[in-house]
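See below for the structure under consideration.
With one protein chain held back, the other chains of the complex are shown just where they sit.
Note that the chains are named A, B and C in the order they appear, and that numbering of residues resets to 1 at the start of each chain.
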Amino acid sequence: MTATLTTALDAVSAVKEGDTVLVGGFGMAGMPVELMDALIEYGAGDLTIVSNNAGNGDTGLAALLAAGRVRKVVCSFPRQADSWVFDGLYRAGKIELEVVPQGNLAERMRAAGAGIGAFFSPTGVGTPLAEGKESRVIDGREYLLEYPIRGDVALIRAHIADSMGNLVYRKTARNFGPVMATAAALTIAQVSKVVEVGAIDPEVVVTPAIYVDRLVEVAR
Amino acid sequence: MTATLTTALDAVSAVKEGDTVLVGGFGMAGMPVELMDALIEYGAGDLTIVSNNAGNGDTGLAALLAAGRVRKVVCSFPRQADSWVFDGLYRAGKIELEVVPQGNLAERMRAAGAGIGAFFSPTGVGTPLAEGKESRVIDGREYLLEYPIRGDVALIRAHIADSMGNLVYRKTARNFGPVMATAAALTIAQVSKVVEVGAIDPEVVVTPAIYVDRLVEVAR
Amino acid sequence: MSLTREEMARIVARDIPDGSYVNLGIGQPTTVADFLRPGSGVVLHTENGMLGMGRPAVGDEIDPDLTNAGKQPVTELPGASYFHHADSFAMMRGGHLDVCIMGAFQVSAGGDLANWSTGAPDAIPAVGGAMDLAIGAKQVFVMMTLFAKDGSPKLVPSCTYPLTGRGCVSRVYTDVATFAPGADVVRVVETFGISIEELSTRLDVPLVSSP
Partner (left out) sequence: MSLTREEMARIVARDIPDGSYVNLGIGQPTTVADFLRPGSGVVLHTENGMLGMGRPAVGDEIDPDLTNAGKQPVTELPGASYFHHADSFAMMRGGHLDVCIMGAFQVSAGGDLANWSTGAPDAIPAVGGAMDLAIGAKQVFVMMTLFAKDGSPKLVPSCTYPLTGRGCVSRVYTDVATFAPGADVVRVVETFGISIEELSTRLDVPLVSSP
């Protein structure tokens, strides 16, 4: 279906209690801050959040954590200079954490979007993160079996969308957006501008419209 | 290393007797015809060719087959209205064939380029092409274990390159080029035009220069 | 009256929900595009790397770099996008296409599909994207005549031709009836000039008529 252009609050009303939500961004680059704000206002809780980090400062994902809506975080790098919200919740035993190497995190979401049942990755072999994982030697090298990470909803930020939902990104803010858009049952993209169909060159589309369900325009 | 701009004949002199060569193109769209011609002139033989088809008409890949340089073809769709060269060799028992579903072919090359040891694909389950493959039920669905396909050399056709080797493609001629470029130890790209570094917008590069070793300019 | 090929294409087109992302297989399925309602918002995928494929190219529109999966020149619609083969098949395998339409040699009562090989010992095997398409789309529609030229049914208890995919067909559009395969029984969705009784006589699969 062609993407629906709507408000942030209406868009995030698709998130249900207990959902797994993929949240784009690497630090604040590509973080859909206004969608996170709307999610806080909307109120769904008991969420599992999959994102590279576990929030920065007091806005965006950090604010969602502070509002007590998140049961578990799946990420590669929770601990940062400005991750005080997560740090406090974690030390208080109020939030679960699954640490996944950054490349496995991206590839596991790609696998979900690409219909791959599981894949053998060389990342993490011989480390504590290999515990409990099936391993196999292929062609003389050891690998670990990694499973897809699927989202119920993906909240991402892109640069420009056409009204069908084709997306382009800006610089390194592209990061997880294109992968998460493929890995969730419903994808909501916050963009700086929505242009008419035909205004984006088909050669430069990064996320084809098929992966985008709802658009929220937030001028920057 | 920055890509080397050279002649077709010099470029393909990297192909050694017995090599596995990935050849871009879907039919003639994206087929690097001039590189195939140079490979015929250069003379390496006993090749394994990985390509979607097994040659069309009497040019390009078909001409290489006709020249007797190919021991085995790995492809998804050898039999076409104009695949008489392959058909004749195959019926005469002069060439080996491994048929791979088109999506598995692309994904197996992607796996080679992405350092994935193997992956579980749902494609082909219950069919004759599942014979001999390891299968596993994951989350209630059956999958087959598929291994990477690596090339010694990839011969692809793109549209425009900058002199570092960044590539953009044109329409559906993009097809296998970006995947094969990642899956071979050495990638040779035939392009219509080489422009100076900085002339391609970094946002629209499809194949980053890291994947491209040699450039051959062939005006179209 | 049994349906003409054109009438079959029209009925398949009617059953594609507005706004669907659809892959049309090579051959007869391609003709469905001619009967999509203007403004339906249906977007066509071609597995060689494009969403937003337009009608066949003619005259000066013909561009060797822009073809469909049958390698015929096509056009590009506004809102199109191009992507490489791994991304294109990730889109299919990942279940993002709403409908895929394919031809078939045989479909089994349970929805198994056989459409890539007749199993003839001297045939050159060639599968293309058929197996990936069969398992990838949310719904797989098959278009075929119900009976082969020798009168034998192509909707069968179990396929005798080599399979393309197992249990993957959701709807079978034929010239005399439309069927929905199921685990235990095949539902007859619609008939065209033939009775359920006659269908039951000529087919070796358990049928129920649509409620």
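Everything below uses one rule, namely that a contact is a pair of C-beta atoms (placed from the backbone, for glycine too) under 8 Å apart; a residue touches a chain by one contact, two chains touch by 3 or more.
Keep in mind that this is a model prediction, so the values were computed, not measured.
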Which displayed chains the unshown chain touches: A, B
Hidden-chain contact residue, picked from the options A:L9, A:A67, A:V125 or A:I138: A:V125
Sole contact to the chain not displayed, among A:M109, A:L145, A:M164 or A:I188: A:M109
Contacting the left-out chain in the complete assembly, out of A:L9, A:A67 or A:L97: A:L97
Contact footprint on subunit A, counting only the chain that is left out: 26-30, 52, 76-80, 86-87, 90-91, 97, 99-107, 109-110, 121-129, 169-179, 206
Interface with the unshown chain - residue positions in subunit B: 1-2, 110, 112-116, 162, 164, 166, 182, 197-198, 202-203, 205, 208-211
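As a convention for this text, only the chains that are shown with their structure count from here on.
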Chain-level touch network, classified as line, ring, star, complete or other: complete
Chain pair with the greatest number of C-beta contact pairs: B-C
Gap in Å, rounded to a whole number, between the CA centres of subunit B and subunit A: 33
Whole-Å separation of chain centres (CA-atom averages), subunit B against subunit C: 28
Where subunit A touches two or more other chains, by residue: 114-116, 202-203
Sites on subunit C at which at least two other chains make contact: 50, 76, 82-83, 89-90, 92-93, 135-136
